[in-house]
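Removed from the display is one protein chain of the complex; every other protein chain stays in position.
After this line comes chain A, so read on.
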């Protein structure tokens, strides 16, 4: 378990170093993700080692957004002034983005790999 934590943190660290070092607009953890995929390709045995930790972490991904979400108590002025308008904007634009993205993907995927989607 500790070994898996060290691996995750090390790849995140490497990602941060690369992102800062090259001034990339890509977040460090995303670069870390790509590097870890490369490492899994080189050493597939890593998958079994890390599964227990990553399954737990991803199984409770929701938890990790709670602290940032609670920041709403620090923004009550904005909520009071423009809360309803903001809610309308967020609901409509998120719905549009989901439908547009899913539609483009589904239409094109039917041509490339129709059997994989179920």
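Please note the rule applied: a residue touches a chain if its C-beta (ideal position, glycine included) is under 8 Å from a C-beta of that chain, and two chains touch if they have at least 3 such contacts; residues count from 1.
We take it that contacts and distances are computed from a predicted model.
One chain of this complex is left out of the view, and of "Twin-arginine translocation signal domain-containing protein", "FAD-dependent oxidoreductase", "TIGR00659 family protein" or "ABC transporter permease", the protein name its UniProt record gives is "TIGR00659 family protein". Touching the omitted chain from chain A are residues 5, 8-9, 11-12, 15, 25-30, 32-34, 36-37, 40-41, 47, 50-51, 53-54, 57-75, 78, 82, 85-109, 112-113, 116-118.
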